[in-house]
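Heads up, one of the protein chains got dropped from this complex, but the rest are sitting where they should.
Letters A and B mark the chains as written, and numbering starts fresh at 1 in each.
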Amino acid sequence: MDSKTPAVKMRDITKTFGPVVANDKVWLDIYRGEILALLGENGSGKTTLMNMLSGIYFPDEGRIYVDGKEAVIRDPADAYRYGIGMIHQHFKLVDVLTAVENIVLGLHEPGRLNLAKAAERIKAICDAYGFEVDPYQKVYDMSVSQKQTVEIVKVLYRGADILILDEPTAVLVPQEADKLFAVLRNMRDDGKAIVIITHKMHEVESLSDRVAILNRGRFVGDMLTKNTNAQEMTNMMVGRPVTLNIDRPVPVDPKPRVEVKGLTVRSDDGIVKLDNVSFTARSGEILGIAGISGCGQKELLEAIAGLQPTEKGSICYVEDDGMKEELVGKDPLAIASMGVSLSFVPEDRLGMGLVGSMDLTDNMMLRSFRRGHSPFANRKAPRLLAEQVVKELEVNTPGVSTPVRRLSGGNVQKVLVGREISSAPTVLLTAYAVRGLDINSSYIIYDLINQQKKRGVAVIYVGEDLDVLLELCDRILVLCGGKVSGIVDGPGADKHKIGMMMTQLGGEEAHE
Amino acid sequence: MFDFLAFIPRAIAQGIPLLFGSTGETLTEKSGNLNLGIPGIMYVGGICGVIGAFLYEQSLPSPAEINTFLGILIPLLSSMLGSLCMGFIYCLLTVTMRANQNVTGLALTTFGVGFGNFFGGSLIKLSGSELPSVILSTTSNCFRLSLPFADKLGWFGKVFLSYGFLAYLAVVVALIAAHILKRTRAGLNLRAVGENPATADAAGINVSKYKYFATCIGSMIAGLGGLYYVMDYAGGIWTNDAFGDRGWLAIALVIFTVWRSDVGVLASFLFGGLYILHMYIPCGMNLAVKELYKMIPYVITIVVLVITSMRNKRENQPPESLGVAYFREER
Partner (left out) sequence: MNKKERTPVVHIVKRGALPWYGSWGIRGCAILAALIVCGIITSVVTGENPIQVYVAIFKGSFGTSRKFWVLLQNIAMLLCVSIAVTPAFKMRFWNIGGEGQALAGALASAACMICLRNVLPNWAVIVCMVVSSIAAGALWGFIPAFFKARWNTNETLFTLMMNYVAIQLVAYFSVVWESPKGSGNIGIINQNTMIGWLPQIGRYKYLLNVIIVALLTVGMYIYLNYSKHGYELSVVGESERTARYVGIKVEKVIIRTMLLSGAICGIAGMLLVGGTSHTLTSSIVDNRGFTAVMVAWLAKFNPIWMIFTSFLLVFLGRGAGEIATNFSLNQSFGDILTGIILFFIIGSEFFINYKISFHHSGKKED
């Protein structure tokens, strides 16, 4: 179908991690002057495959050819020698160094280290493709999109002409993403080969020339983007036809449950994270929180959960009879002892919600181990709970005494959500509840959240996928730089408008 | 009256082993390796120098025929070889085999101190000395050669020029180390390895190589501290356990200087001064109080430690991945 020779040919690539087969005899061709979208669910082996191209992993079996010649890529230095550069989802930057120091890191340029000269070359690259980078800014002072720019410039500086971007838009607002796409198109027209790893259909459709699809570590097929459509790609990705519909039952008798008024939060280093935030979460309703990552969602949930010191404002828990109780200034223990049943599914599952090295039973105990006056902890009830969660949520685990670190992402989340809803909460806070989960697990989580909603729980759902927020939530609160940009009703909300509100307060001044 | 003119050269001489130790440990820690084996390494550096010098002196028909050049070179090389081996063991265990750094370091210290005292004791027996020590004054004289005109320059000569060459080497090495870390490509790469090895790796830096080199070179530098101590400070007299806890003080000094070996030059002299302050504070017949004065350097380290932790500045933090082994395929 194509007469060009591929820049990269991957043949029969297999990679296993212990018992998990991440890639199974995968074939892939990458061409110059083309943007290839590598599509697949989470856990389908996209990132693993590309990591083998960039030298992070070494394949167990299979061969890689670059420009027709067999290539051995043992480490990232080898990859650069073949002109392959990867922008990882978790940026590989050293926080305490400046942009230019990060960019020249590890290079073997002749002569002494000359940062000024390097900065000039960086400027030239930026001008050529339309980036903006301050070479002398420290990385820890940068926003997410600035960091991403540094990453891309770093790869270009090294002369890469095969660029791999791992979910580049996950951390960007739609406007920033559009800007990135424009740059990527520039580079494609310049003759570079570009691969973007994604699972967002609209990105594939609007950006890519060709799409390759992986499912459970296997290569399913590739085709020109213009010859296919979203439904076909989704089917190939999931392996069977699916519907994208998420249930949204009508709220029953919503009553105010949590009232936040004028909440202001400052981080340890003095930056205002939340600025005069006010809203009400109602029982039997899902309140979605939208916003660019890092603009106050985490602080908001943690403030409600009693984990984040606040500067001003109040957070009131409203009882069924209208009695109000102040939550500000109380820690999680104090909140629980007031009889407020508040559950929190945090973003960082293994770093905050669960203890990775402990087994399921001990993780179930985290919330309840204080019960009783005995100085000894009772493990009987937690074990029963663990067994119940495993059974009811179909957690795939060898047993309840397996450390949760050994479970896959979806199963970890089931354990965490299972524990949090087991205490029959009246308020449920969730942050990025489906991040990193495959479609099946995601739907199980949406179902669980909807069940809680039907029970009359006030759910606050922080999400990153606008499509899901629009389908799942009854109302959506949009945060922008720590301020409330607006609250819109879920049914009938406009995605683009919410995108605008995420970048500009109120979204009115938006133009373009 | 406090005798500064006598005190300052003593303080500097006392600070030199600490400076070698802390420069070596700074380099090591910048690569992300917390080497608690430094005290042992300094013992090994000292005793290997002593062994080299001992064998050389034994081979001479009479002490007068010593060749100054060889008399310096042989102990120097044997000392560096010994501490290199120690650094290599540490790397093999922590970098290649990814063992716990704290435990490996402590085991290395146990081994190193034992090694020093064992061979020290054996040499004492071999030399048939009456005293519990090996005396190598001939070699020591080579190490203690100072500039010929130092005596003629009065206080200036005494404070600045009265030391053996290793003392100047310590300062030079510390300054070079600071320059390399701050201004060169290798230094930049090394800092990246210590901060975030995954990033360094993705940037094409050979993480293990940098860790090996920094740690082994750091060990050799630290070992020179042991050599300086016996050959220059102690006048070529090795006594078991005489080196004491200076290795631990050197590690403390690294934190004290917020991982900057150029700051270490002055800080080590300060520490050296505090270490011997008890000899210069008149306390009459009350010997007990002297023991309390010996506490001063430790108390000051604690105070500085607390103050820096309270200020909590980003630039003054230890390398981020300090103490953590790196495995690329970690998931």
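Basically, a residue touches a chain if its C-beta (ideal position, glycine included) is under 8 Å from a C-beta of that chain, and two chains touch if they have at least 3 such contacts.
Computed from a prediction, not measured in an experiment: that's the story for all the values here.
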Which is it among B:78, B:117 or B:189 that touches the chain not included here? B:117
In the complete assembly, which of B:106, B:175, B:237 or B:324 touches the absent chain? B:106
Contacts of subunit A with the absent chain, listed as residue ranges: 18-19, 58, 60-61, 70, 72, 74, 305-307, 331-333, 336, 344, 346, 348, 350-358, 362, 365-367, 369-370, 375-377, 406
Across the whole complex, list the residues on subunit B that are touched by the chain not included here. 36, 89, 92-93, 96-100, 102-104, 106-118, 120-122, 240, 245, 248, 251-252, 255, 287-289, 291-292, 294-295, 298-299, 301-302, 305-306, 309-310, 312, 318, 327, 329-330
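Criterion: only the chains that are shown with their structure count from here on.
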Using mean CA coordinates as chain centres, what's the gap between subunit A and subunit B in Å? 47
Which residues of subunit B touch subunit A in the complex? 183-185, 188-189, 191-192, 195-196, 198-206, 314-315, 320, 328-329, 331
Across the complex, what residues on subunit A touch subunit B? 17, 54, 56-57, 75-77, 79-80, 86, 88, 92-97, 101-102, 104-107, 109, 112-113, 140, 154
